[in-house]
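Apart from one protein chain that is not included, each protein chain of the complex appears where it belongs.
Let's turn to subunit A:
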């Protein structure tokens, strides 16, 4: 592990920021089309932090947008300069949500058949004239994260922030329970140097000063995540006797290092859709 720069250590209480540990428990099947392979639509077993941020803070910190028509309809507006619900709004409020790591998960594959949106159109059957595929195009299989799966994420936010107990997540707006606990400040220190982070990270949100050396990559939209990364820079370290005492019976790792200073889109230079 990186050598802790003790003279650099700052207590987080001075900054009035809180680190929250969030346990997410699925009460419905959660489905994202992380990968589309023919008729199979598969959900990755990580929750992207941008999606989680909207699920947690839409309607309160982030304005709820309704765009059923127009050019911007059905387009993500994570960093669109004119969008009211762009993620920088959360950065300005000093809120940052890390991606969620699976603690316990299972999958369920469901077959779906959607209704035709063109009401007067006739669905082409197998082998029928004009049918360019041998199956109806509104049919498919969704590989969904099953009920009971549990995930862990962390939120850096001011202590005044309100984190909802229930959120809706995914294409089916699945119900997810959020159990939040504030991690005591005496467990946290800010160090600088080389460190390993087992928790998934969004590389587009890392502080520009942070260098990423080696990592596993989870390919998923809208931006692939890093996992088990080796980095150097300023980081939030959770370890020591106070952390050991607090994390008992909580399924938390023995040591946890998170990049300090992450902001939405800190390394974002292009379009992500």
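Assume a contact is a pair of C-beta atoms (placed from the backbone, for glycine too) under 8 Å apart; a residue touches a chain by one contact, two chains touch by 3 or more; residues count from 1.
Following the convention adopted for this analysis, contacts and distances are computed from a predicted model.
J.: Name the chain not shown, per its UniProt record: "CRISPR system precrRNA processing endoribonuclease RAMP protein Cas6", "PTS EIIB type-2 domain-containing protein", "Cytochrome P450" or "Branched-chain amino acid ABC transporter permease LivH"?
T.: Answer from the record: the omitted chain is "CRISPR system precrRNA processing endoribonuclease RAMP protein Cas6".
J.: One chain is left out of this view; which of A:50, A:154 or A:195 touches it in the full complex?
T.: Of the listed residues, the one touching the omitted chain is A:195.
J.: From the list A:38, A:70 or A:241, which touches the chain that is not on show?
T.: A:38
J.: Just name the one of A:32, A:47 or A:215 that touches the chain not displayed here.
T.: A:215
J.: Among A:110, A:230 or A:255, which residue is in touch with the absent chain?
T.: If we include the chain that is not displayed, A:230 is the one touching it.
J.: Which subunit A residues touch the hidden chain?
T.: 1-3, 35, 37-40, 42, 143, 194-196, 213-224, 227-230, 232, 272
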